[in-house]
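The block underneath contains the structure these notes are about, expressed in C-alpha cells.
Just one protein chain is left out here, and the rest sit where they should.
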Amino acid sequence: MSSAILETTSTAATMRRNFWRGVWRVMKRKPSRLVGAVIVLGFTFMGVFGPMFYPEVLPRDTSQLYAPMSAEHWFGTDGQGRDVLAQVITGSRYVLLSALVTAVITVVLGTAIGLFSGFKRGRWDTVLMRLTDMKLTIPGLPLLLVLSTVWSFGSALEMGLLLGLLGWGGVARAVRSQTLSLRERGFIEAARGLGLSTTHIVGKELLPSMAPYIAMNMLIAVTGAVYAQVGLFFLGVLPYEADNWGVMLNLSVFGGGALTTTAALPYMLAPLLAILLLTLGIVLVVDAMDEIFNPRLREE
Amino acid sequence: MPGQAPGVRIDGLTVVYKTPAGELPAVRDVALTLEPGTITGIVGESGSGKSTLALSLLNAVQPPGRIAAGSVDIDGLGDVVGLRGEELRKARGKHVGYVFQAAQNSLNPLKTVGKQVLDLGRSHGVEDLRGLVRDARELLGRMGLDGARVLDSHQHELSGGMRQRVGIMLALVLNAHLVVLDEPTTALDMITQANILKIVREVHAERGLTTLVITHDIGVVAEVADRLAVMYGGRLVEQGPTRQVLGDPRHPYTKGLIRAIPRLTGDIAEARALPGRPPTLTTVPERGCVFRDRCELRMDVCDTDDPAAVAHGDRIVACHAVKVREHA
Partner (left out) sequence: MITGEGIVKTFKQRGNVLGAREVRALRGVDFAIPKGGAASFIGESGCGKTTLGRIIAGLETYDEGELTLDGVPMSSLKPKQRQPHFRKIQLIHQDPYSALNPTRTIHQTLNAPLTLRAKQTGRSKAWIEERAAEVLSMVGLDPGSVLARYPHQLSGGMRQRVVIARALTVDPEMLVADEAVSMIDVSLRLGILALLKDLRERLGVAVLFITHDVATSRYIGDDGELYVIYRGQVVERGPVDTVIADPVHPYTQSLLSAIPVLHGLERPGEQPVTPVESMEAGQDESGCLFAPRCPFRGERCADERPLLQVTEGIPQEHACFYPERRSVVARPMSEV
C-alpha cells in the first residue's frame, strides 16, 4: 500500500499536468479551435504590445488623404493622411482592455450574485432576483446615451466598468438557475451531509461544474462589450478623446462618406474586419469550452 | 385472430457503433428465432447489446450505429435490414409495435393520449379514425383502465403503471402482431410490475402476438417468457425454454447471473456476486470468448477462439467448456 500513498502525494501536480494535456487534446480535435485560439492570442498581443510600435501621435501625410490600399498603407489612410492599420492597432488597446474589464465584471458579479442567490434561496434569493429583474428592465443604450452627456469615457477602465455594471443581469439569472438545479444533485447533498463548509461546496463542488458555462459567458461578454462601445463611438455620442475602432467607423462614414464613395471604404472596412475577426476567434474558442471543463469529454 | 402471429428469424446479425477507436460491435453474430405466437425474453446487463438488438428488429439503429451484417427476416415483411424510408416507417407500428424503454416518459406531455392516438393513425394513413379510437379505448379497458378517461388525460395525470399501459396500447392499436417491449417494468413498483406482466401475458394470448421482452431482470422473463435468451458483451451466450434454462443453466454466465439474484427464501449464503464487471463497447475483447475474464471454467482456447453457438435439442449454448448433453 505504501506505493499507493507515494503515488497520491504527487497527484495534484500530475492532475494539473493532465488538465493542460487534456486542453491541448481538445484544441487539437478540431483545427477551427486552434485557428480561434491563434486569433484570440493575436488580438491579445496586439492590444498589449501593438501600440508600442507606434509613436504617441500618428504621423500625418497630408499628400495622401484617403489613400487606397497599397504596400505602404495596407488599408489606406484616413482623411488626415494617417495609416489606417496603425490606427486599428493603436485603437485596439482601448477596445480590448475595456471589453476585458467588462467581461470580468460581468462574470464575477453575475456569478457571485447568481451563486449566492441560488444557493441561499429564501429571502436573499427574492431580494437579489428582484434587483436583477429591475436591472434587466433598464434599457442599456438610452442610459448610456444619458451618461455620455456627463461622462467622456476617456479611459478604457471607466468604459469597461460601466458596461460591466450594466451587463451582469443575464449571467446572474443563468448562474442562479444552474445552481438551483445542481444543488439538488446527490454530490452536493453528500457534501453537506459530510459537514463540508459552504465555501468548499460553492467553490470546489458547484463552481467547477459551471466552469464551461461561465467561461463561455465571459467570452461572449467580450464580444458584447466590443459591440456596445464601438456602437457608442460610432454614433458619435462620445467625444473623440480615445482612439477607438468606433471613432474610425464614425469618421469614415460621416466624414469620409464611405457608404457613398469608395475612397474611404478601406478606412471603414479595417475596423469592421477587426471586429469580425475577433468575434470569429471567440466563437471558435467557445466551441471547445464544454470539452475542456468536462473531464469525460476532455479525456476521450 | 390467432394464426396471424409472425415468426422472426435473425441470422448473423452484427451491429457496429462508430467510436474514436474505430467501429466496435455492440451486437456480434447473433442468431435468434422467434417462433410465431411465443414470448421470448432477452436478458442482459448494461452494455450487453440487448437494446441495440431490439432496435435492429425495426431497422431503427441510429447513427453512429449501423447494421453491418446479417438479416432480420419477419414473416409478411421480408428482410427488414433491406427496407428504407417510407416502407420502413409504415412497417413500424403496423407490423412491429414497440414499447420503448421508459415508456412512462415517452408520451408527449402537451397532448392528450387520445390526440396522440389520432396522430399515430393519421401518420399511418388510417381511414377509420373513429374505429381506431374505439380500439384504443377497448385496449385500455382490457388492461383495467377507464379507457375514455385515459384518452382525455395528459401524461402528468397518469401514474407510472398507467403510462406503461398506454405505451402498450400505442404499440398494439395499429394491430401489430409483433411486439417488442424494452425494459417494460423498470422503475415500476413490485405490485405494478406484477400487474403489467400479467397484462402482457394475457394480451399476448388474446391477440395472437409474437412478443419479445428485453430486460435486465431475470425475474421478469421468468414470469412471462416461453423462451429465454441470455446476452453478454454483444453475444447470445445461451438460449432455450425458460424453465429449462433457469432450472439447469449451462453457460457459466447464466449460472453466475442466476446465482447472483437475491432471493426471498433459501440459503442466502448460496447467492454470490459475479466477480469482475460487465464489458463496455470499448472493453469487449476482440478475439476469443467475451466472458472469459469473469469465467471460472476458462481454458486456453477461450483466449483465442470465440465459442460457436451449438444447438442441442431446444438448448443453444456458446461455451467451449460446456459439452451440452442431449436433452430429451
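Per-chain numbering from 1; labels A and B assigned in written order.
Methods note: a residue touches a chain if its C-beta (ideal position, glycine included) is under 8 Å from a C-beta of that chain, and two chains touch if they have at least 3 such contacts.
The structure displayed is predicted, hence computed values, not measured ones.
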| item | value |
| --- | --- |
| Selected residue (touches chain absent from view) among A:Met15, A:Val127 or A:Leu259 | A:Met15 |
| Given B:Leu13, B:Leu257 or B:Val284, the one touching the chain that is not displayed | B:Leu257 |
| Options B:Pro20, B:Pro63 or B:Gly247, residue touching the unrepresented chain | B:Gly247 |
| Residues of chain A in contact with the chain not shown | 1, 3-5, 7-9, 11, 14-15, 185-187, 189-197, 200, 204-205, 208-209, 211, 293-296, 299 |
| Contacts of chain B with the absent chain, listed as residue ranges | 45-46, 144, 159, 161, 189-195, 197, 216-220, 222-223, 242-248, 256-258, 260-266, 268, 271-274, 277-278 |
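Please note the rule applied: only the chains that are shown with their structure count from here on.
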| item | value |
| --- | --- |
| Between chain B and chain A, distance of the C-alpha-averaged centres to the nearest whole Å | 52 |
